[in-house]
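Omission of a single protein chain aside, the complex is shown with its protein chains in their original locations.
Up next, chain A:
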Amino acid sequence: MLTVDNLSVYYGAIRALHQVSCRVDQGEIVALIGANGAGKTTILTTISGIVSSSTGSIAFEGEDITRMPAHQIVTKGISQVPEGRRVFARMSVQENLEMGGFILSNKQEIKQGIERAFTLFPRLAERRKQAARTLSGGEQQMLAMGRALMSNPRLLLLDEPSMGLAPMLVEKIFEIIVEINKTGTTIMLVEQNASMALSIAHRAYVLETGEVVLSGSASDLASNPEVRKAYLGE
């Protein structure tokens, strides 16, 4: 479904990614794990077209999207929940969801999308008219996810969904991620919380200083002694 091939990205003179290759197949949950600064977020922002790569290519469903502007990539069926949630703080919950459905032209479709988000996250329905900045961290995460789902993506990119959330809430968010995946949305997940990520992912890639150092099925990686030592705190 998504093929990233030999991707290198520089921020000025600083190398953020070095010849990263990875792929996501239809229906999967794929996790990218690694320490802070390993380049996980850069992979997602490059796929989404926010950051441009210096070499390498990204193909989605057979189409080259390497140089496509961010707003067109959304129309191809890729949507992102950015790191730190990035809800539109001064806009209401409803308006945030409407923005998520910006590419939809049919009003009915937008309405259905909002209803679906409210079914998935009933807390948001209660806060529909509130400005997003008044929401708690967990609610903002729900809003960011609901917003990303508005465009009916076939591939959902999630960047650190557990960041700054209480453990109970993290469990809840991950349950919802699995639920979203079961309804047919493919998921690529970036996480520092490696044990949570590996517990729901089918496959995973381990990144270190901008390079893929390990990859395999999530269960294999979870039992790999090096991974256990470096990322699972053993």
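The definition used in the following text is that contacts are C-beta pairs under 8 Å (C-beta built on N, C-alpha and C of every residue); 3 or more make two chains touch, one makes a residue touch a chain; residues count from 1.
Methods note: contacts and distances are computed from a predicted model.
Not shown: a single chain whose UniProt protein name, out of "Branched-chain amino acid ABC transporter permease", "Helicase Helix-turn-helix domain-containing protein", "Chemotaxis protein CheW" or "Cytochrome c", is "Branched-chain amino acid ABC transporter permease". Only one residue in the set A:Gln26, A:Ser54 or A:Thr75 touches the chain that does not appear here, and it is A:Thr75.
Set against the missing chain, the residues A:Gly100, A:Gly146, A:Pro161 or A:Gly210 yield one that touches it, A:Gly100. By the touch criterion stated above, the residues of chain A touching the omitted chain are 45, 48-50, 69-72, 74-75, 79-80, 82, 86, 88-91, 95, 98-100, 102-103, 147, 151.
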